[in-house]
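Removed: one protein chain of the complex. Kept in place: all other protein chains.
The letters A, B and C name the chains in turn, as written, and every chain counts its residues from 1.
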Amino acid sequence: MTTKAMTEVKTNKLTLVQAVTDGMRTMLSEHDDILVLGEDVGQNGGVFRATEGLVHEFGEDRIIDTPLAEAGIIGTSIGLAINGFRPIAEMQFLGFVYPAYEQIMTHASRIRSRTMSKFSVPMVIRAPYGGGIRAPEIHSDSVEALFTHMPGIKVVVPSNPYDAKGLLIAAIEDPDPVLFMEPMRSYRAFKSDVPEGKYTVEIGKAATLAEGDDVTVIAWGNMVSVAQKAVEEMTKQGVSCELLDLRTLYPLDRETIVASVKKTGRVVICHEAPETGGVGNDVMALINDEAFLYLRAPMSKVAGFDTPFPFFALEEEYLPTPSRVSHAIKEAVTF
Amino acid sequence: MTTKAMTEVKTNKLTLVQAVTDGMRTMLSEHDDILVLGEDVGQNGGVFRATEGLVHEFGEDRIIDTPLAEAGIIGTSIGLAINGFRPIAEMQFLGFVYPAYEQIMTHASRIRSRTMSKFSVPMVIRAPYGGGIRAPEIHSDSVEALFTHMPGIKVVVPSNPYDAKGLLIAAIEDPDPVLFMEPMRSYRAFKSDVPEGKYTVEIGKAATLAEGDDVTVIAWGNMVSVAQKAVEEMTKQGVSCELLDLRTLYPLDRETIVASVKKTGRVVICHEAPETGGVGNDVMALINDEAFLYLRAPMSKVAGFDTPFPFFALEEEYLPTPSRVSHAIKEAVTF
Amino acid sequence: MTEMENQFPIVQVMDGDGHIVDASYHLTESFIKEMYSKMLRARTLDKKSVNLQRQGRIGTYAPFEGQEAAQVGSASALEEGDWMFPTYRDHAATLTFGHSVSTIMLYWKGRVEGCVPPEGKNIFPPAVPIATQLPHATGAALAEKRKGTDRVAIAYFGDGATSEGDFHEGLNFASVFKAPVVFFNQNNGYAISVPIEKQMNSKTIAQKGLAYDMDAIRVDGNDVLAVYFETQKAIEKARNGEGPTLIEAVTWRYGAHTTADDPSKYRNQELSLEKRDKIDPLLRLERYMKKQGFWDDAWKDQVAKECDLEIEQAVEEMENFPEPDVNDLFDHVFKEPTWTIKKQKEAYLSQKRGETV
Partner (left out) sequence: MTEMENQFPIVQVMDGDGHIVDASYHLTESFIKEMYSKMLRARTLDKKSVNLQRQGRIGTYAPFEGQEAAQVGSASALEEGDWMFPTYRDHAATLTFGHSVSTIMLYWKGRVEGCVPPEGKNIFPPAVPIATQLPHATGAALAEKRKGTDRVAIAYFGDGATSEGDFHEGLNFASVFKAPVVFFNQNNGYAISVPIEKQMNSKTIAQKGLAYDMDAIRVDGNDVLAVYFETQKAIEKARNGEGPTLIEAVTWRYGAHTTADDPSKYRNQELSLEKRDKIDPLLRLERYMKKQGFWDDAWKDQVAKECDLEIEQAVEEMENFPEPDVNDLFDHVFKEPTWTIKKQKEAYLSQKRGETV
């Protein structure tokens, strides 16, 4: 993992959402130019408590409850960003980013290029995403692909508390806009050691969670634990699996992905979003471009279906499961 | 081509944009439930004259100049569509669809599934798109991928006058929402024979514009003529090229694409949109899934760069050219 | 009071104590009892749903207790064939207009069947993305106008929703095209945790109608009579081709935003207790009925019993409802499934059947 040395740094056991809060708190304490904006981020501390306590620590001037208007939040944040501030804008759920899409697509992501770097937008857009928590309609949408296809913005998705804090700090420090996707189902799934103070996890670097020779399994966000279960099961059955947690979806970690596939020759990609047009296809394209001759089987995907994310009574049918991933791994290695 | 027999039908030489008008006129005359809505579609006849004359023929009640608000246009059209009408909503340019993205993503495309088909949205969204006409910023965006990844909507792109009319009529008759992309640069590029009256070109079917054995070249919209020039050049140089005009981007024409690649073993895909996340990757994924063992070289793409569409002084550097496509064809056949 | 608060006084027919303050309406006992019964039915549903959520028998739920007068009063002014565009909190309205109790509960059980209205009832699924339903209501209303009927549409939305662009665009389209639509705002003071003072600088929502030269009115949203009669007037105007109206019903949400929310994080819940005492929609109607001699404990008990029974039966229906059908996931995306969906469905179902890992 591409992280700083941690000798003698105190760590705390935190959940992913607590690590997000910790990341914001760390940066807010150090830099006055960082602001947090969004619906219910102040007094309420966010609907998932991601901004819990921040308004008391940093005041209403910096932790800002906005009116209920996503284009307004992003548009105003752009104005703040080009004029000296580093806004962290929360979209209450990624499925509610759509009204802000124009502001992100035509401005946040383009202002640097349309002004030859005279103006830039050092903004982080935080948004919980993904299924599995029995949420109402739209709340579970996993639309990272709408942003990986958008030139001028990076897309980051942690799967664990350590990465969440480190990537968030890296995103805040990034001079350009970053979409920071927070996997809701993993928000409180487990705790792990998170160092106090500032550290970063480099944007653009995947993590290799397991090494193996037979197949490369690729996942991100909520799907990492799903893939992990499948990998554990298949390892027991004698398949040597390499597991990559992408962590950044744009730009992809070319070296890690390509090196792994050159070794294994087989690929299974797992994501929540609908299969067609999903980021899985970007990964496949990269492998086609750079490791084609090493492929020993067609690449395969375990993804959401080309259907709207269903009402939650059917969400477990929609979401990739360890057994679907295992099935794909088996098919890959027996091809 | 999957079209109806044309014996004894009178034809007219029309440009692509005239064929679009003709398609609307044909359907408006036959069906009272069809309406046209958009900015400047009435008296002005559209900024590209696509709705020229329609307001005089069908009246302001059916050819409706709306306020300048894309979410309003789509949202209102949804209300009309669930209550007995078939709206044809014009987005003045595809790059201005972003404010309507929420309405399309969370409603137009989902209403059938979220009401178990109790309500449906038989709506066509027409939008000129693509570069090459020295238009100002945003006007040239080619964002088909934002819609192929959206479950519940079909995406159609004609490249010639005949297909434009036939596909538009098919889109109007489709019981579900269809995004109908109109390649601006091809609007008046040439005229061809367009039958009078009603006919359809089936949604989901590609056209094979040239048959060949060495390589499959795949394009749509404005890129068809670019690919065609490359194919002509390479044919002269002795490469046997098969050229597919996809015409529909969702759902892709599986049979035609797969059969062609099984024959040629080599693939060059050409599109205007940025490479990452583009529909080219969907085509590659399909081929990976269904014709992997037939591939004799990595699939290749000639696409827009991962940069915002540039200001027009640089657009010819950005847009794929015949020479770039030829280069890719050569690389594929000499791999 | 600000100028706008003066320009848009809160219309009451009956005050908090149940005194009639506007005597221009003819109020029959049966009508009053009907209103009371409908509100009680809605409240019974609401309380039951909160309990069901606590017991894990349904998912997150958005309670409307305190808003019964606004929803029941307005929905009662509609007629069969009119169109309703509710939010996730407007079950008293949809119930009154024709949804079944079990349908509403199924919605919160994560069942798509909870979006499907009975035949002939034009009730759209609850809008989850805030304010998106306003343009729909405009469009559906325009459709009726074009068909030459006198049907109208009503859109429900909250104070927070007024901040979204779709609010603005929906109202502007309606006013430009003179659509027969009523924009029914429930100003319950909060958008989740954000109080109206942070949502807008204006003191009223009604004044937002001025931007569109649209008729607007402020009513006491806890006075079922004011709500009913003012909505009826707006609907009548719409039916007569006189265009849209914006109604601001000033009300209060007693409880949490949803069962996942903790209101004590952002407001003093004492206020809700006070409001229960002073402006509760049912209590004040009860007070009025008592004054009028319309009240009868036996009648009330009987109504309450019927409501309980209906709700209990609905719970049973909901819980015995056929299991969700995985085919529904695939079969309603398009009228004819595309090959992509067919292929995914087949692959998934065959894997499911032969699941061995």
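Going forward, a residue touches a chain if its C-beta (ideal position, glycine included) is under 8 Å from a C-beta of that chain, and two chains touch if they have at least 3 such contacts.
Keep in mind it's a predicted model, so treat the numbers as computed, not measured.
Enquirer: Please identify which residue in A:72, A:131 or A:265 touches the non-displayed chain.
Expert: A:72
Enquirer: With the full complex in mind, choose from C:136, C:168 or C:275 the residue touching the hidden chain.
Expert: C:168
Enquirer: What does the interface between chain B and the hidden chain look like in terms of residue numbers?
Expert: Output for chain B: 39-40, 42-45, 47, 65, 67-69, 71-72, 95-96, 98-99, 134-139, 233, 275-276, 305-308, 310-315, 317-318, 322-324, 326-327, 330.
Enquirer: Mind pulling the chain A residues that touch the left-out chain?
Expert: Touching the chain left out of view, chain A contributes residues 61, 66-67, 69, 71-72, 74-85, 99, 102-103, 106-107, 111-120, 151-152, 154, 175-176, 204, 250-252, 254.
Enquirer: Identify the residues of chain C touching the omitted chain, counting contacts across the whole complex.
Expert: So the residues of chain C touching the unseen chain are 2, 4, 163-169, 172, 175-176, 178, 198-203, 207-208, 210-214.
Heads up, the rule we're going with is that only the chains that are shown with their structure count from here on.
Enquirer: Of the chains shown, whose Cα mean is nearest the mean of all protein Cα atoms?
Expert: So the chain nearest the centre of the shown protein is A.
Enquirer: Computing the C-alpha centre of each chain, which chain sits at the greatest distance from chain C?
Expert: Relative to chain C, the chain whose C-alpha centre sits farthest away is B.
Enquirer: Between chain B and chain C, what is the separation of their C-alpha centroids in Å?
Expert: Each chain reduced to its C-alpha mean, chain B and chain C end up 41 Å apart.
Enquirer: Could you give the separation in Å between the centres of chain A and chain C, each centre being the mean of its C-alpha atoms?
Expert: That pair's centroid distance is 36 Å.
Enquirer: Provide the C-alpha centroid distance between chain A and chain B, rounded to the nearest whole angstrom.
Expert: Chain centres of chain A and chain B, defined by C-alpha means, are spaced 32 Å apart.
Enquirer: Specify, in ascending order, the residues of chain B that touch 2 or more different other chains.
Expert: Within chain B, the residues that touch at least two other chains are 71, 99, 102, 106, 113-114, 151-152, 250.
Enquirer: Where in chain C do residues touch two or more other chains at once?
Expert: Only 112, 128-129, 165-166, 328, 333, 338, 340 qualify.
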